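Have a look at this one.
Removed from the display is one protein chain of the complex; every other protein chain stays in position.
Note that the chains are named A, B and C in the order they appear, and that numbering of residues resets to 1 at the start of each chain.
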Amino acid sequence: MQAKFKEYSNKNRYSVMLFGLMILLLMFFSVTKGETLWSLGTWNGIFIQFPEYGIMTLGVMFCFIIGNIDMSFVALGDFACIMAVRYMAGHVTEDMATGQVVGVILIALLIAIAIGVIGGIINGVLVAYLNIPPVMATIAMQLVWLGLSTALTKGYAVTGVPALYTEIGHTMLFGFLPVPLLIFLIIFLFSLFLLKFTTYGKRLYMTGTNLKAAKFSAINTKAMIISTFILCDVIACIGCMIMVSTMNSAKADYGTSYVMRVILILVLAGVLPDGGMGKIFNVLLSIVAIQIIASGVNMFSQLNSYYASLIWGGLLIIVLILSTKMNGTGIKLFKLKKQKM
Amino acid sequence: MNNAMIKRTTKRTEYWIFLVLIIMCVAIQIASGGQLLESSTVVTILRSMVVDGMFAMVCLIVMVSGGFDLSFPAVAALAYSLSTTICVNMGWSETNAWAGFIMAIVIGAVLGMLNGWIISNFKLNTMIVTLATQTLFIGISMGLLELKEITSKLPLGFRTFGESYLFEVKSSAGLRSTMTTMFIPFVIICIITSLVLNRTMFGRALYAIGGNETSAERAGYNVKRVKFWLYVAVGATCGFIGMVRVCMARQSIPKALVGQEMTIIPAVILGGASIFGGEGTVFGTICAVGIITVVSNSMLLIGIDSYWQDFFNGIVILVGVTVSAIQAKRRNK
Amino acid sequence: GSSNSATKETTKSSEATASDTSTGKDAPKIAFVPKVMGQAWWDHVQENVEAWGQENGIEVIYKGPTEVDAAAQVQIMTDLVNQGIDVLLFSPNDPDACEAICKEAIDKGIIVISTEASGMENVTYDVEAFDEAGLGGFLMDQLAAQMGEEGKYITMVGSMTMESQNNWADAAVERQKAAYPKMELVPDARVADDSDAEKAYELTKELIQKYPDLKGILGTGSFDAPGAARAIQELGLTGKVYAISVAMPLEVKDYLLDGTLGSVALWDAGVTAKVMLNLGVKLFNGEEIASGANLGEIGYDKVDIQGKVIVGQGQIAITTENVDDFGF
Partner (left out) sequence: MSEYLLEMTEICKSFAGVPALEHVNFKVRSGKVMCLAGENGCGKSTLVKIISGVYSKDEGEVVFEGKPIAKITPAEATKLGIQVIYQDLSIFPNLTVMENLAINSEITAGKKLVNRRQWEATAKEALSKIGYHIDLHAKMGELSVADKQLVAICRALLFDAKLIIMDEPTTALTKKEVDALFKTVCQLRDSGIAIMFISHKTEEIFEISDDVCIMRNGKNVYAGPTSELTPKDFTYYMTGRELTDDHFVAKNISKEPVLKVEHLSLKNKFEDVSFELRKGEILGITGLLGSGRTELALSLFGLERPKKGTITLNGKQVKITSPIMAQKLKIGYVPEDRLTEGLCLQQSIADNITLSSLKRLSNSFGLLKHQDIIDDASIWKEKFSIATNDVNKFASTLSGGNQQKIVLSKWLSNDLDVLILNGPTVGVDVGAKQDIHALVHQLANDGLAVIIISDDLSEVVINCSRVVVMKEGKIVGEMTGDKISEDNILEIIR
């Protein structure tokens, strides 16, 4: 039994660590702010909040697994949303029937997704064909999209989101399931399916581990990179469209703070931008853990929101160090040091 | 012999970057109707290169060793805001800038030690480690310590130091511009970086580690120690640079530098540093910082609408990295 | 002032009576959400909010996003609303973005009061130190007076995506078109300084290089005037080029004294915050507010209520005369 657990925890050390982390966090907040933590409202808030960046995280996860990084997804998503909202604002009139409005919304969503596809293709071509390091390519593209949005909107928020669309972000299905959470779950299951059960997923991990070897194994790595960027950016655009429904408008710089948060979540989950690594369940755990910390910090009136940063950074360091120790490399390094001294 | 040397030179990235800089300057000079090379504009551009240029040196030296530092703005910000806050809270309103500098350097070194300790002791991706410490340092500065913006209460010594200048120039229109004293630290840091990288065994160790870490270890370098002291030195330098910025801008804003890494790192890569380590020169980096500064400081002059500036910046970076990527590909063929 | 302490008395007593009565109302749980944490402007507000809390014995949660990001701000508001508060006070980065969460809050029976967001629908009240067009016009009036009502000028904002700063700048341009026909907006029209005095300084030099006959810079961010003034001073253009913006008094004191700046504008956001707090408590205790009500702070003793918007007379021009009166 014990041996089995040991083997399991060796294989899934990130899951074990994240579970432990979650339990510690919940225990801590239960002891200090038990009443607030275990109220319906708090959990309601947690489940309403994480879907928008949680969805983006799932998108960027694909990029990380294949060994790329995307810094442009929020800027691109904002641009896509601006176009979509402009379309909605221009085509929805007061006297429209609900069915027509739904039609307009669907077209707007298609516009957003199409822009996501275009953004993904551009990123992919820059990385796969021009061999630009992904960090650089996507930082530049981030500026490009941000600049385009700013120029188009003169920096103002674009309003005129139909009421029906705004409701999406605030409706509780069956009285308990927020629609954004539902969409998150759908995308989560879709990603899970892609990663675990399809040849795409298998190729994704293999390409991320060794691109050259994948190429020599008759995998179209260029197509893999481009399709992964498309997937990532489309999912990110969907995340941004959910942001639109909660924010009732679109703007060039909505959600800019999500870029670093998404990277933080992925790294905490053991999905490193080196590629080929990471489990989607850990990403889920990590998303929830990050949100619990943020909401937890907000329960203390005397702690300002930067404490969340403090805790995120500290935890990430601890998790990183623990992960190398479990790898054996950490322990070995210590031994080497001792003997040398 | 000479032919070989010319061939070698033209193969180098910094050669191309330098050409691009010159061509860009000429183009902007023409497009802006001769306004770029106006003495006051030149002085302003040199001035705005100071802080970015020094950070680029720090970034370069880390990249040469095969690392990737995201935390340097956070280190600088925490170091200078803590240092100025201490000065203000101790009531040293008249204090000399040196006190602040020394404190910031010490704080920077301590923060660098954390980076150095983690990076040298655990085989971890430096980008991720510094992402973590960046987040942590921001949390410490604004959360734990609740450091505030300091503007009007900034000690007099800091302001005087920031206002001091080397010389002044007058433009054709009779406009007076001053060359800040802070240009000297910039030049010194560039020279020191260049000397360290090229003329010391420590610098060669950085190239060696960036090129092949195991080989460096086998060649007899104490890689762990080199890395540790690298990050300590980088931290200390960041503290120093942060204080330069405080004096120049006459304000200490704990958040001012956050996100700066996203403009500095592209510049350093543009200048020929490789994200895989072992490559990069001071000259190339300065040229690249020059390009970025000249472009962003002359957008108005060449008539680019303010709303389009981000877009234009993005395109410049994109073109720059594409050129160097294509060139690298050709070189490897 | 005396009216100030009087309201305090009443608030306290009404509270005392409230807790005695069978309705069993405790002190309200109040949260204040600023645009961002850790900026001098909002630090000043925080000090005022904390001071108010101490005076009235009510704990106020002061919590804002770590970045000027509407999404992050909405997340914090969501947390607070869901954790159960009675009064939500906030200054939105983006008013539209907050509508949805505010509606939710109001549906939960929370009193929602905003500031710098006169267009918001889903609030109980919106408190403004001045009306939006008012500040832009006010800045323009000041600048025009210094420029002699003629010459070229440009507008400057902290960033192109800051809604309220853009609004004020637009209002200023409107004002110029209506009242100062001899003044002219240069083709570049608007520049952004990334909320950084150093960048404002560089921009100003560049602008003067490009437009040698530029005479005025109208900024709406709090870093604009200090940065511009430094450039004007260095270029030796004091008295030839004028700059104005919203600014913290002590930051621009030197420039005001040596004449580089004629004046800057300010409203005390701390006072506005206190007014919001007072209003929140009043509403919580079931009081009705009508035009002409006294909200207990200077400039708000006879407020004007238009629909949901409560407008005070809070904007102030800072000149050499009153620069020392504020202590910040």
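Going forward, contacts are C-beta pairs under 8 Å (C-beta built on N, C-alpha and C of every residue); 3 or more make two chains touch, one makes a residue touch a chain.
Computed from a prediction, not measured in an experiment: that's the story for all the values here.
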| item | value |
| --- | --- |
| Neighbouring shown chains of the undisplayed chain, as defined at the top | A, B |
| Which of A:19, A:43 or A:205 contacts the chain that the document leaves out | A:205 |
| Which residue of B:123, B:170 or B:199 touches the chain not shown here | B:199 |
| Sole contact to the chain not displayed, among B:90, B:191, B:219 or B:326 | B:219 |
| Touch criterion as defined above, residue of B:186, B:207, B:228 or B:312 at the omitted chain | B:207 |
| For chain B, the residues touching the chain missing from this view | 4, 8, 198-204, 207-208, 210-212, 214-221, 277-279 |
| Residues of chain A (touch criterion as defined above) contacting the omitted chain | 197-203, 205-206, 209-210, 212-220, 276-277, 328, 331-332, 336, 339-340 |
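The criterion applied here is as follows: only the chains that are shown with their structure count from here on.
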| item | value |
| --- | --- |
| Most heavily contacting chain pair (counted by C-beta pairs in contact) | A-B |
| Distance between the centres, which are taken as Cα means, of chain B and chain A, whole angstrom | 30 |
| Separation of chain A from chain C, taking each centre as the mean of its C-alpha atoms, in whole Å | 34 |
| Sequence positions of chain B contacting 2 or more other chains | 138, 142, 305, 307 |
| For chain C, residues that touch 2 or more chains besides their own | 37-38, 66, 160 |
| Complex contact set, residues of chain A against chain B | 71, 126, 130-133, 135-137, 139-148, 150-151, 154-155, 260, 263-264, 267, 272-274, 303-314, 316-317, 320-321, 324-325, 329-330, 333-334, 337 |
| Touching residues on chain B, where the partner in the complex is chain C | 32, 35, 38, 40-41, 44, 47-48, 138, 142, 147-149, 151-153, 171, 173-178, 245, 248-251, 253-256, 297-298, 300-301, 305-307 |
| For the chain C and chain A complex, residues of the former touching the latter | 37-38, 59-67, 69-72, 74-76, 78-84, 94, 96-101, 103-104, 157, 159-163, 166 |
